[in-house]
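Inspection log for the structure reproduced underneath, given as structure tokens.
Just one protein chain is left out here, and the rest sit where they should.
In this document, chain identifiers A and B correspond to the written order of the chains, with residue numbering beginning at 1 in each.
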Amino acid sequence: MNWAADSCAFFAAVQPLGQLALSHYLITSAALFAIGLIGFLSRRNMIIMFLCTELMFQAAAIAMIAFSRFHLDVSGQVFVIFILTVAAAEAALALGLVVLLYRRRETLNADVWSELRETPTP
Amino acid sequence: MTEAVQLSLGSGWLAAVDAARSVIAGPSWAGWILWLPLISLVLCGVCAALKIHTKLPAWITVGSLAISFVVIVALYMSYRQPMEIPLLDWFNLNWRSNDGQAGSFVAGFAFYVDKLTLLWMLFVTGLGTLIALYASEYMEPDVKRGYARFFAGISVFLFAMSCLVLADNLVMLYLGWEGVGFASYWLIGYYYTRPSAVAAAKKAFIVNRIGDLGLALGIWLIYYNFGTVEYANAQGTGLFQILASGSYKHEAGGWSIQAIPFLLMLGAFGKSAQIPLYVWLPDAMEGPTPVSALIHAATMVTAGVYLLARMLPVMELHPAALPTVAWIGGLTALLAATIGMAQYDIKRIWAYSTVSQLGFMFVGVGVLTTYGAAFHVFTHAFFKAVLFLTGGAVMHGFAGQLDIRKISGLRHMPGWQITAWTMLVGCLCLAGFPLSSGFFSKDEILAQVFAVHRPWLGFMLLFTALLTAYYTFRVWFRVCAGPVSYEMGEEHHGHGDDHHHGKADTGHKAPPRHAPPAHVAHQPHPPRFAINFVLVVITVGAIISTFSGSWVMDKVSHSSAAVLHAADSHEHHPGWVPWLAGTIAVAGIVVAWHFHLASRKSADALRARLLANPLTRWLPTAMENKWYVDEFYEWMIVTPLWIFAHALYLFDRYVIDLLFVDGVARLPKWMGRSFQPLQNGVLQSYAVLMAGGVGLAILLVVVLMPHLRPWLIGFFGGGG
Partner (left out) sequence: MADRLPMVDKLWFILPEVALFLGVVVIFIMGLSHSKRVRDMLPMITCLSLAVAFGLTWWVYEGSRGQTLLSVNPNLMLMPMVGKYVKMSACAIGIILAMVSVGSVDRRLEAAVAAGHLPFDPIRANRGEFYAFFLLSLMGVMLTCNANDLIWLFLALELTSLPTYIMVAISRPPRVAQEAAVKYFFLGAMATAIFLYGFALLYGSTGTMILTEMQRAFAAQAKADVVNSFGIIGMILAMLGICFKIAAAPMHFYAADVYEGAAAPVTAFLAFVPKTAGMVAIILLLTTLGWSGHPSTGLPEPIMTTLWMIAVLTMTLGNLGALLQRSVKRILAYSSIAHSGYMLIGVIAGPANNGINAVLFYLLVYGIMNTAAFAVLAALERRGQEIETMEDLAGLRIKHPGMAVVMAIASGSLLGVPPLLGFFAKLYLFIAGIQAGQIVLVVIAGLNTAISAWYYLGLVTLPIMAKPSAQSETIVRSPFPWPRIAGIVTAVAVVVLPLFLGPLIRASQAATTPASLTTGVTISK
């Protein structure tokens, strides 16, 4: 179970234009997660940032579905439904928060909210 | 090295078996020894909350401590054999781990009472009561301020000290150990408006933490190796019982066993102010004088001696442990005595002499005369309490004056006779004047040192004894004898200013003091009843303790601290030692008489000039002054030691303080500051750090994974 060998075998399974395998889905999901994370770290607009967290959630969901199919076990797909639900709840919360913040500062830039910080001590 | 140690490997343990086999259940009313100080603490707190500005807290404390002393006496009277007194169910854990091994961790809130315990408790509570009574008068200027706080601190101290001494297991001992440290912190910092007091309190706390860490690790290693922290129990699985039966698989080669004595030693050195951790004790004199007498001279600082005496069977786990204790004790004794010679502040002199005498006690433990050590603890507790309390009386009466150059002829002043003569008794004892209590107890240690063939250590201690006699009587001849003259201290308590007691030199920069003339008393006021009464009682105690040798020996030899062969080796004690020691004490006193009573003026003049310009002491012109010929001798003898002492003092002040105390304070702050930019308040930079941390963790594990393969196989069972 050497990790290196493991991953070599893993990537070897990815054949160009071949049959769709588990690995394709996992790579898609990892890519989606990475895109979401990078977006979250680089964008300053709070709505975009929130959407990026949604991307990360959906990346996990894709991995779940792929594994669910792979293991022939439905619980992964059930989990996805719950992820969607929680994501919706978070969306409601996020939008409420964003509206509140926008009213206060008239901007969606996350950087303006940096009053709470370490005060440098001499 | 050590026939003594080897001897004890057989006999010391036998004694422990003897003590441990016959543990009986003791009377439960003994619990009041602990509960009374606790009640007094609560009542003092109530007094503070209700803003009762009378002496009520003092009477509550004195009363409850007196009752707990009576309880101890009753326990002593009814004592037949070692007792176990369970009070509360505390830690009582049993488990069976995955591999089927049973384990347990039992540490009840319970007393283990043998004769050593009783000896210690008798003088702890007895002196505690008397000194609390003394403090009721001494602290009276503070009745409207910290009076209740002070007595609450005394109650905490007595509670914690009783926990420490009465504990039947090491966890409870540790509880008391930390507790007395906390009480000491509380009381040293009593004058919290004075930065030097706060600094001293912090220093004491922090230096003690180093020792405490050692003790804590030692206790854990004891548990780790022996599976118990109890001294003895009914099932026969207590620490002493295991050690006595030798049933701990004889893994004595393992470092984790051999380290135990050294870790315990570190704890003892911290609490009892030995090299290298002695630095906190002199500064601790910032506290009120009764605290110095009770905690930093008579009782708390002997906790280290108690620990080593109690754990004597454990100390024998490594052959080099006890010799190390002896040498560290001897070196501390010498070092502190040399420093004490160069001080002018009475309390500081007594503080260094306490460090020095504690060194003697450690030598006693180290050369396996736990009897001698305990005897010296016992006599020292009395005479050092007398010395501190007389010093406190002077300070109280002279508005904080403690400089021995500024008070003279106390015994000729009206109302000061009791102070002067009780101080003389204390000085005689400390100096080891023939047939005084200090003479006998010190001799017991010295004789044993020569009996186990450690002549170098022995001569070093004899030299220390000479210095001790000299600096002790330097104080007495300066302050009590000679013509009457005095300068009042700069401060006077009780007139609403927060600076209470002056002190000459604390090693810390005190803020400029503003003492309005109206506040300065011009007339000394001699001590009144409470102080005089306590002084007389403790002095009588110090005299009586002269004859307590065989009594103390009976206590020690029926406890885990017993060293059976010590009684035998008594016969090998060289007969010349007491004669030599007595002569040396007298010689020291004579030297002190010569320089500090007979030709005091020239000594003062020279000293003043030398101090005015430090360079002059190196110049021959100073020596050529035949005028100062008497001082020349002193210069020849004393100056090298004086320089040595001052070098050490400066080392203490600038290197130890800066490097360890301040440096230790700065390093974490500096590190903290270097992490500060990370917390810049920007949401996304936090996100980057978090994601980076996660990425790093994954990367580390993934990169490490091939190297971790053997462990993984271990984890997953390696295919069954």
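Here are some notes:
The definition used in the following text is that a residue touches a chain if its C-beta (ideal position, glycine included) is under 8 Å from a C-beta of that chain, and two chains touch if they have at least 3 such contacts.
Please read all numbers here as calculations on a predicted model, not as lab measurements.
Taking the full assembly into account, the omitted chain touches A, B.
Contact with the chain that does not appear here is found for just one residue of B:Tyr79, B:Tyr223 or B:Trp421, B:Tyr223.
Take chain B: the residues that touch the chain left off the picture are 45, 48-49, 88-93, 95-99, 103, 105, 109, 160, 171, 174-175, 178-179, 182, 189, 192-193, 198, 202, 205-206, 209, 213, 216-217, 220, 223-224, 665, 668-669, 671-673, 675-676, 678-679, 681, 683, 686-687, 689-694, 696-698, 700-702, 704-705, 708, 711-720.
Chain A residues in contact with the hidden partner, per the touch definition given at the top, are 1, 3, 6-7, 26, 29, 33, 36-37, 40, 46, 49-50, 53, 56-57, 59-61, 63-64, 66-68, 70-71, 73, 75-76, 78-79, 82-83, 86, 89-90, 93-94, 97, 100-101, 104, 110, 113-119, 121.
Everything that follows uses one rule, which is that only the chains that are shown with their structure count from here on.
Chain B has its Cα centroid 62 Å from the Cα centroid of chain A.
Contacts from chain B toward chain A in the complex involve residues 673, 676-677, 679-684, 687-688, 691, 702, 705-706, 709, 712. Residues 1-4, 37, 40-42, 44, 110-111, 113-118, 120-121 of chain A are the ones touching chain B in the complex.
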